[in-house]
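The other protein chains are all here in position, but one chain of the complex has been omitted.
Should a chain be cited, it is by its letter among A and B, assigned in written order, with residues numbered from 1 in that chain.
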Amino acid sequence: MKRWLPAIALGGALALLALGAVFVLQPGPDLTDAERADAIGRELRCPDCQGLSVADAPTGSAQEIRRQIDELVAAGATEDEVRAHFVARYGDWILLAPASPVAWIIPFAVVIAGVGALATWLMLRRGSDAVPPERPSPEARRRLHEEVEALDA
Amino acid sequence: MIPSMGHASVLIGLGLTVYAAVAFVLAARGGDPRLNTSARRAVIGSFVAAGIGCAAMVISLLTHDFGVRYVAENNATTTPPFIGVISLWAALEGSILFWALLATGWAALVLHRYRDRYRQLMPWVGATLATVNAFFFAVMTWPGNPFALTSPVAAEGSGPNALLQNHPFMALHPPLLYLGYTGMAVPFAFGVAALVTKRLDEEWLRIVRRWTLIPWTFLTLGIVAGAWWSYEVLGWGGYWAWDPVENAALLPWLTATAFIHSAMVAERRGGLRIWTSALVIATFVLTLVGTFLTRSGIVASVHSFTQSPIGPWFLAAILVALTAALGLLVWRLPDLSGDGRPSGTVSRESAFLLNNVLFLGLTFAVLFGTLLPLLVAATSGDTISVGAPWFDTVTVPIFVALLFLMGVGPALPWGTASWSTMRERFAMPLLIAVLVTAGAVGLGLREVASLGTLGLAVFVGGIMIDEVIRGTRARARGRNEDHATAAWRLTTRNRRRYGGYGVHLGVLVMAVAVAISSGLASDRTVTLAPGETVTIGGYQIRHDRLVVEPLSTDVRVIETRAEVTYSGAQNGSLDTALRDYPNSQAAIATPAVRTSLAEDLYVTLLASDSATGVVTLHLFVNPLVVWIWIGGAIVGIGAVFAIWPERRARRVSVEQRQRAPAAASVEGA
Partner (left out) sequence: MHHLRWLLVPLLVIPLGWLLLTGFARDPREVASPLVGQQAPAWTYETLDGDTLSTDELAGRPYVVNFWASWCIPACVDEHPVLSSAYQRGGDELMIVGVLYQDTPADAESFLARYGDAGYPHLIDATGRLAIDFGVTGPPETFFVDADGIVQAKQFGPLTDALMADHLARILPSAAR
């Protein structure tokens, strides 16, 4: 059991950190209208910029959209309703992140699959716990190659 | 006359590289050394040809020769000479000319340096490099002629792209980036050569590692310079927008970094030959994909050059290169397998392998996000966006895991790590990290992201400091040196390892700076009449007056300038402006940035009323931003330190060889 302690400790710490990072990035429960409007603004794309959100963009259209978000939020609209308002006009393109959950799952699935594959490979092909086989030092290896080179020339 | 000379030099370059490619292949198969030499000279000749071509273009720009279409589109009589020179790489055709100069430069350098060595490999290296360069000359001969003429010759040109005139970094970012991109052809060429000649041994690994690390350094600095430039110029207060072209530069960087780490494992215990070759190939193909995305017009981006017939050529190059290299790899697969056995589950090796999995995961994620809109449009016709919210959520967890690994990995032994080893190495840094984080909470810091970053940074930093202290102490004791000398000798005799630590330190600084600057930034948009003040984050900002006048350096540009004084943690005055360039639709923002080690005060002019002098300003206080650039510089210094050859006799003399070799244990990383 003690043999697995290092793997469990490090793997656990890694997983904890990674998961923590995912959750920390999610917007928490926003208190004020302004904060909620700002959060929505970060998710909507500025129509005449290159990929910026309306929260970041300086153009007139971005400012107008921010105004409309403020109005809608003040009138009591939920986040989904505000998003739907703009999607009705621009289509899904106005959302800076794809609506479909598949687009989110795929990258995480690939990374987890990769880590799983590595863990499996390590456990299955593991040599003995001893130090890897004796190899000549880098100095000696370099000298060896130089001599082979000299023969090649 | 000059344009014809330029055009002729492009044609000569094409001829020379085609000749060199053929000659190298013949030399490789037949073994005629004269063919080899003449091919090498042809490559050097192609570098000279590219140089003459660039010189011709620069002269045409400086003399405002509007008969050349590129000059007419990117230059005007009012353009200052400095801008004229750097306009060489401002737009499509010129940038390919500049690219060809750097690419032939790398080829000439490598072929000359190894002219008397590796006689089996070098002809194939030369053939690959010459073929790649022939492609660029071909592009300049047919679809993208930089010296294409235009008639009638206009009296005045359009002038350079407005965005490119605003900042001296225009002189820095593209050259650094291109040096990185073009340099990745060198390890690729060695990879191809090794696959063809079946010489995938450690000597190959050593060469390829070095020749990946050098362009990697340029690529890193180029990407950081690009982020810094967009921060100073674009006015939205950020430095990375996950724009498709930004991602395109990141992709080869990710695979190159993965390669550098797995190469260390491969060198240590052998094996991983398929994996390392695949990474080298992927890095080069990704540089082609990157340059394709920028130039083809299939993605809309801040960076895109206008759509042109060059796109299909680059696509063909990508597919040919990928097919050929992949085909080679698959062909040699039976000879490459047999990967050696990994040591324990928890060891430095497994940490490096996990590093590779994570970097490749990042590569996949960034590529997926960049290409998904294209995929959706191709299959269903819908238009979707994949922007910062998606990229941040997907990549940040992987970055955090990599940061943790960066601290833990190098501290683990190559063999299996036991629990007691881990306790010995990690307990103290962990304790200190917990204490510091608790202290920060006590001081009032509540934000989870910042606390987490702080704790992780102290943990990782603590481990790195501990490693250096251990090494110094061991050496000081063993060789009877004082600590300072011991530290100096330790690092300079193990440049790879301690250079690597330097790079990791730089990365750590950047990571903390990025986390704090995005988490704790504050901003507000205000409208001020002349004389009014506003406060933000400890600063008092006062709008003095609004001025509208032509630029002194280029009278065709009208500048609308808000003059502002500020007081607080820093004091002074600044100008923030909107510039109206004649050839640009929207006015270009020229934000003002006041940098201190603690924070940046950043002011953008959004709108103004020249009648009343009222201005709308977007104000930011961004903490620790300067440390991102400083961290980038540290990474560069660390990389240079790692690459710098150690002072040790290369050719061992006969007498020393005859003496019993006391294998001087070099503490290779």
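As a convention for this text, a contact is a pair of C-beta atoms (placed from the backbone, for glycine too) under 8 Å apart; a residue touches a chain by one contact, two chains touch by 3 or more.
Everything numeric in this text was worked out from a predicted model, so none of it was measured.
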Taking the complete complex into account, which shown chains does the hidden chain touch? A, B
Which listed residue (A:39, A:87 or A:118) would be found touching the missing chain in the intact complex? A:87
Given B:374, B:428, B:441 or B:484, the one touching the chain that is not displayed: B:374
Which of these, B:85, B:298 or B:569, touches the one chain of the complex that we don't see? B:298
Across the whole complex, list the residues on subunit A that are touched by the chain not included here. 47-48, 59-61, 64-65, 67-68, 86-91, 93-94
Footprint of the hidden chain on subunit B, which residues? 292, 296-300, 304, 311-312, 315, 318-319, 322-323, 326-327, 330, 333-334, 371, 374-375, 377-378, 381-383, 585-586
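Rule of thumb we're sticking to: only the chains that are shown with their structure count from here on.
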Given the complex with subunit B, which residues does subunit A contribute to the contact? 2, 4-7, 9-10, 13-14, 17-22, 24-26, 42-43, 45, 50-53, 56-59, 63, 91-99, 103-104, 106-108, 110-111, 114-115, 117-119, 121-123, 125-127, 129-132, 135-141, 143, 145-146, 149, 152-153
Okay, in this complex, where on subunit B does subunit A touch? 116-120, 202-203, 235-238, 241-244, 268-270, 300-302, 341-346, 350, 353-354, 357-358, 360-361, 364-365, 368-369, 372, 382-390, 392-394, 396-401, 404-405, 408, 414-419, 421-422, 448-449, 452, 456, 586, 589, 604, 606, 618, 651-652, 657, 661, 663-666, 668
